[in-house]
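For this view, one protein chain was removed and the others were kept in their places.
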Amino acid sequence: MEDIKMGVFICHCGTNIGGFLDVPSLVEYAKTLPNVTFATDNLYSCSEVGLSLIKEKIEEHDLNRVIVASCTPRTHEPLFRSICQEAGLNPYLFEMVNIRDQCSWVHMKETEAATEKAKILIEMGVAKALLLQPLEKFQIDINPTALIIGGGIAGMTAALNLANQEFKVILIEKEPELGGLLRYLYKLYPTHDDASKVLEVRNLVENHQKIKVITSTEPVKIEGFIGNYKVSVKRRDGIYDIDTGIIIVATGAQVLKPEGLFGYNGSTIITQLELEQLLKENKINVKNIVMIQCVGARNEERRYCSNICCMTALKNAMLIKELKPDANISIIFRDIQTQGTTYEEYYRKAREKGITFIRYIPEKVPIVKESNIEVYNDYLNQDISIPYDMIVLSTPLIANPDSEDLAKMLKVPLEENHFFLEAHVKLRPVDFATDGIYVCGSAHWPADIPEAISQAYAAASRASTIISKDVLEVEGAIAEVDEDLCVGCGICIKICPYNAISMDDNGIAHVTEASCKGCGLCGATCPEKAITNHHFTTKQILAQILASGGK
Amino acid sequence: MGENSNSVLVIGGGIAGIQASLDLAERGIKVELVEKKPCIGGRMAQLDKTFPTNDCSICILAPKLAECYRHPNITLHTLAEVKEITGKAGNFKAKLLQHARYIKAEECINCGICIEKCPMRVDDEFDVFLRKRRAIYIYFLQGVPSIMAIDPEKCLYLTKDACRICEKVCEREAIDFEQKDSEVNLNVKSIIVATGYEPFDPSPLVNLGYKHLPNVVTGLEFERMICASGPLKGHLIRSSDRKEPKKLAFINCVGSRDMKYNPYCSSVCCMYTTKEAMIAYEHDNSIQSFIFYIDLRAGGKGFREYIERGQKEYGIKYIKGKVAKIIEDDDKNPIIIYEDMNTSKMKKFPVDLVILATSMIPNKDTPELANILGIDLDKNNFFLSNAYLPLDSSKKGIYICGCCRGPMDIPNSVIDASGAAAKAAENAIREG
Amino acid sequence: MLKVDFEFRKEIVKDDFSLNYCYQCGTCSSACPVALVTEGEYNPRKIIEESLLGLKELLIKDQKPNVWLCSTCQMCVEECPQNVFLTEIFDNLKNKIVLTGNYPEAYNVQGNAILEYGLAIPLTTPIIRRRQQLGLPSVESANIEEIGKLLEATNFEKKINTNGYSKTEKGGM
Partner (left out) sequence: MSFEPNILGFLCNWCSYAGADLAGVSRVQYPPNIRVIRVMCSGRVDPVFVIEALATGLDGVIVMGCHLGDCHYIDGNYEEKMKLDLLSKALQLIGLSGRFRLEWVSASEGVRFGQVVSEFTKQIKNEGPSPFSGSKPNQKLKEDLEAIKRTLSDNRLRTLVGRERAITEFGNVYEEIIEFEEYEKIIDDALNSEFLRNKILIKLEKEPLSVKNLSKSLSIESSLILEHIVSLKARNLIDFNRIDGITPYYHALKEAL
């Protein structure tokens, strides 16, 4: 075993520690602890003077473990680690003891007891430091290529942005052409621009030097990790491999076909998407049109609100009004979803155009009769009857049926409605927990064009933070599997939140350094105790436990 | 500063500005992040929890603050304002007004001794005036940079040439009354605007009683009231008699969807009132909440399910109908007058506390900033964006994200911010 | 079952366009003092919803809720977030009702008073005495002739029931 020489620096933090703890006695105590070759106090360890003292003493005493007892490691550990590194010491051989936030500040009236506690805290630090090991940060080479799965508006937008940032982009699309759902739309809300105008981005994508578009292609197998994914794709003529640094999932969603709902027949009772086609062909020649919202949504089977159908209905109603000002259009709805500035204004405009809005409640859904719809009007507490010539059903976007296969290939989760589940709903909305894979557009959740575009840019941004680097440096304090102890039960693989563990060909678990975040979950759970969580090893923690009892 | 070969100016240090900065910094682009307040964190730092996961807001925000502070590619300019922008995409020149902090940043260790001794008590803006702070203060406890600032408008020395107690007690000699406001000049390739929103003051809606009835508060006030690190230390009591309220009424759309105030929908209120009702219930299971709404807007991921959970597990009652009038009884209990649409009868409904879900409105200085940047505003005074290029402002090289372009929730602000970063990076590279 | 009548709605909208903007939030009923005292029997929101659906039978025939109960205090208009001019709409509905003759008797009394005195509430002896006691200035009577011309031009006399309202019986006290 190496010869351990430990230096302990105890901070007064002005009077913040010194005013409440007996710092000199702490120094004397530290000197009695095993392998402590040097101990001193410091007025402010984090000041220039304090830091150079640490550096100087490391060199002078040839210290190979350093402990600073001061404030919280949450703010100051990076600083002290970098000073150790400057002095030529591996930064993981540093240990911090918090005697301010954990001691002097919270036991201000108990100098004696608090000083005793500080001694124990320092002793625990020393116990751990004795077992610290130098760790190296891993370096992973990054393939500066982006693979985008799905060539709808989201996929195309992300592709274009990344290509304009001069990254190499490969865009694969299941269908024979790019464009996704946008191809079937007539005009878009809230501007009533032709969908074809927005679809013009297709030309830019197809002609961009940095983008390779491969249509009629689907992934069949995905391996690798951040910076180094290998994706096998199936084309008509065989299977090909694509090497990429990151993957963006932009596979979109489908419109629910309301088979068996409200007398759907595809002619007089149709969906909004089918209505778009009639509008495109200017084939509306009826007077009384009734739209029903939340068809197949917000019910037992599909609890969610699909977010975009209210605006779609408003848009199509207004477009009909433009073509046929004397048409009577009614929208039977539950809650009108027009969040924000533009959409709420759009809703007011739809009312201005004379569109009739009738609210219904889920307990009493509208009943479609031969030439009229009967619905319980919640606002009047009465049944009313609305004549119709045509009914348009607003159905939700639903997850693509092949999402499940793709999710399995990517080893990323889906939520209960089978949309892709991001790493964190609030702060990582387009990331997956697995590094280097991103999601945007309706694959994530029903999104309209503006939302899909914002998300596509966001995913491109997140992706660019990786592929802009030649190498990625990852934390050294991660998990490692002892191959001799591992029995291949696979529990660690299931519980790892980051899919950082996989089974190798010999049935032994293997940690992908690039993906591990060092949470320690695997080590605490492994039935065979075959996993070492570096920097928080079982031995280190047991040593701390032992020291915490005091004498 | 001066030479910036490849940098982006980010205006606003809330969650959007922070996310945009972090993305760019990780992308290898230098960022100049400007924040008016003494600390970054923005509105999100004021929230107790976030929907639909009920994550503790500061818990998930704090690591981002620290990352922003430490990132070698990010330069933080707190207490700073953009005063002038010239040039064009690829070559903007920005002039910042750097307000004096009167603190030596590298010396202050946030020990708080100065705060204890400062004699000046000032309304605390961060805690929406529910408590007092001192003239020397840290903007909020978990604030970054975690150092003091002196409020020049309130400091006895700076206003009346007296006191200087903080200077005497500071062991680090971190107080520096010699600091002066200064000018910072930057060259940047692109600009991201992320200046956020402010809450609408509902006082003009006199019939709702805000500021007249003591037990009528706003949503943001409620967030601070119920937050564990807020002025009540998370112990929910009402101000009139310091009793624990048991019956809460939340009024949605206060100032929103209203042609007399803000014609738009503020996007988040249906969700955040649900969240606030849930948190209240978690604090005290005997609390019952009633949420008055026009349309329940819950289109986001898991939002509908969240509201269902509110009903089933937290006993929240949703009542269709907007409230026009609130009066009070002799014990200062607010009484809500509303129409029960199930019976079409009018009800007088006494509760213990009313929470008004006020609109999000553009920051007061948005028009001035629009002028400085030379970009357009929409009719509501948010920065104007284009439906199919939602992050582009009306001027090339300037991008807008988060609530400064319209009300949105945190995930959408984060999406916007990352997206704006992608646009800014694209611009910086193409114009570079 | 009540049938939605788009044509009747259009008639109401023609008189006042602001009807279209209503999104049934209930602010009007929450603000309405008459709704409060009648416990919702009078309900401005419901009248608007019925108008939006063109429910002629309820509005004109059954008069449920009774539009005549509106006190025209304008609180609803004041509070309406969508700037719907409720009282204007109600006035227009009242006009439509009057054409059917199915309106409250009190309006005949008032109408005849206007015909006779140019005032909806004639100056009775007690009113005059009370004004004197309070030191208020006397009220000048209206110019009956001019009012008469106006009423004639608007066909007022034909719209209300004048039978049984003899000029001599009621007035001149």
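Note that the chains take the letters A, B and C in the order they are written out, and that residue 1 is the start of every chain.
Going forward, a residue touches a chain if its C-beta (ideal position, glycine included) is under 8 Å from a C-beta of that chain, and two chains touch if they have at least 3 such contacts.
Since we're looking at a predicted model, the values are computed, not measured.
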item	value
Visible chains in contact with the missing one	A, B
Residue among B:L9, B:L22 or B:I58 that touches the chain left out of view	B:I58
Touching the absent chain when the full complex is considered, from A:I10, A:L121, A:I242 or A:I437	A:L121
Contact with the hidden chain (one of A:V49, A:V220, A:L323 or A:I495)	A:I495
Positions on subunit A contacted by the hidden chain, ascending	72-74, 98, 100-103, 105-110, 113-114, 116-117, 120-121, 124, 423-424, 433, 477, 487, 489, 491, 494-495, 497-498, 517-521, 523-529, 533, 536, 538, 541-542, 544-546, 548-550
On subunit B, residues whose C-beta touches the chain left out of the figure	48, 53-60, 62-63, 110, 112, 141-142, 227-229, 233-234
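As a working rule, only the chains that are shown with their structure count from here on.
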item	value
Separation of mean Cα positions, subunit C and subunit B [Å, integer]	49
Whole-Å separation of chain centres (CA-atom averages), subunit A against subunit C	61
Residues within subunit A bordering two or more other chains	336, 348, 379
Contacts with 2+ other chains: residues of subunit C	23, 45-46, 82
Residues on subunit A engaged by subunit C in the complex (per definition of touch)	288, 328, 330, 336, 347-348, 351-354, 356-359, 372, 374, 377, 379-380, 382-387
Subunit C residues within the subunit B interface of the complex	23, 25-31, 35-36, 39-40, 43, 45-46, 75, 79, 81-83
Interfacial residue positions of subunit C with respect to subunit A in the complex	1-4, 6, 9-10, 13, 20-24, 45-46, 49-50, 52-53, 55, 82
